[in-house]
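Here you go, one structure.
One protein chain is absent from this view; the other protein chains keep their places.
On to chain A.
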Amino acid sequence: MDTHAHDRRRFLALTAATAATPLLAACGAGFGGADDKGDGSAADDVTGSFDWRRERGTTVKALLNKHPYTDALIADLKSFTGRTGIKVEYDVFPEDNYFDKLTVDLSSGRASYDVFMLGAYMVWQYGPPGWLEDLGPWMRNSAATGAEWDQDDFFPNLLQADQWSLKDGAPLGRGGQYALPWGWETNVVAYNTEVFGKLGLRPAETFDELRELAAAVKKKAPGAGYDGMYGIAVRGSRSWATIHPGFMTMYARNGLRDFTVDGGALKPAMNSPRAVAFTRDWADMVRHGGPPSWTSYTWYQCSGDLGAKKAAMLFDADTAAYFQAVPGASPASGKIAFHPGPKGPDGSLATNMWIWSLGMNARSRRKSASWLFLQWATGKEHLRRGALTHQHIDPVRRSISQDAAYKDKMRHLPGFLDTFEAVADRTRIQFTPQAQFFDATTSWAAALQEIYGGREAGQVLNGLAGDLARKVR
């Protein structure tokens, strides 16, 4: 008898069984993710009177995106540690891979980071799986939250934007508070005053005027000494981020919606006849007045082109223009003015917003210390310091937006404060909240690229709507 062969078979069988064990275990153990949500909140454990030094000696880990707002936060961390005795360790990632890093980290079910930056749209993706701590109980607990935090001081539309019931299609402003607004951006038009002056132009008040203006600049600017200048910079890369700034703002000002909600069911509406006509016009505007290589344009290129005097206008976040407009920042600084942008046919200045928010990991083991950090980072004192001594502009708190020192700081930028005042209350999230937001808007951006490339808008958008109807129910 060949005992060696027999042993070999037994060895292989054992090895196979060992390798299969984790696989089989996975069947019983589930798939990871947050499935152990309790009914109560850790906020209920905090009792007594409010004390900033309650968690002294603790270390909080933060995941941050590279941004001027982040720079202001990091520069001020000493004051947080001094006040609370809590140390903050942080990792900073560039925006290109920040959200992938955050998504992978949260989905792994680990608590590598206690707090992190996120956009309000991310609440729709991270909220339903239970990855985000509901901050409502913390805000309502006077033992956990100091009176000076003053919840009513936030612009209500911003606080509501991070609040959701986790049901697709349900409006914002109800349900859990899954993040806190920290810095935000309105989407408006910034323009080069020097070029406009030389060519005798004025900011557009309607979308038709904007399209004509963009094409006119592209045609006339090179002859006026601005070689290679084009009319308007807007985003065009194959990314969800292409849709939400200028495009969605103008789309909403035209009274258009991404989805309609009927009896709780979502129906894509980007292929309605008016939406098709608008999208065709937008692509046409880019073709005749936009940048070359538009399909690779992110906010970095758009902002950079305004600063480098390659673009006469920018329809994007006000901060994207602001960072080029501050003295010494770019060749165009001192020559950039702000305007609310074209109104809709009914005079609407509905504006889509981006909110840099701060959230807490539902799996954090240092929730009380994390809440103190969030409270400090979104509090009046730090945000005022960030606005005045750093570039943390577009305050999420009304008191700072009305602060005389803040207004003095921003006054040198033509039209900035007036534009902010004009759109601040009308700026809200214009999308329908739903968990497939990133798929829907990425596909929408791809459709926009195809229309820009010459495909028929109605056909492309019908295809998109059909595809999304299967995914979003």
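Criterion: a residue touches a chain if its C-beta (ideal position, glycine included) is under 8 Å from a C-beta of that chain, and two chains touch if they have at least 3 such contacts; residues count from 1.
Convention: contacts and distances are computed from a predicted model.
You can't see one chain of this complex, but its UniProt record names it "Sugar ABC transporter permease", from the set "Sugar ABC transporter permease", "Electron transfer flavoprotein small subunit", "Outer membrane lipid asymmetry maintenance protein MlaD" or "5'-nucleotidase, C-terminal domain". Per the touch definition above, the residue from A:T206, A:S272, A:Q391 or A:T442 contacting the chain not shown is A:T442. Across the entire complex, the residue among A:S79, A:T260, A:S296 or A:T389 in touch with the chain not shown is A:S296. The chain not shown here touches chain A at positions 4, 7-8, 11, 15, 18-20, 22-23, 26-27, 30-35, 100, 103-104, 107, 125-126, 128-130, 228, 237-239, 291-296, 310, 435-436, 438-439, 442, 445-447, 449-450, 452-453, 455, 467.
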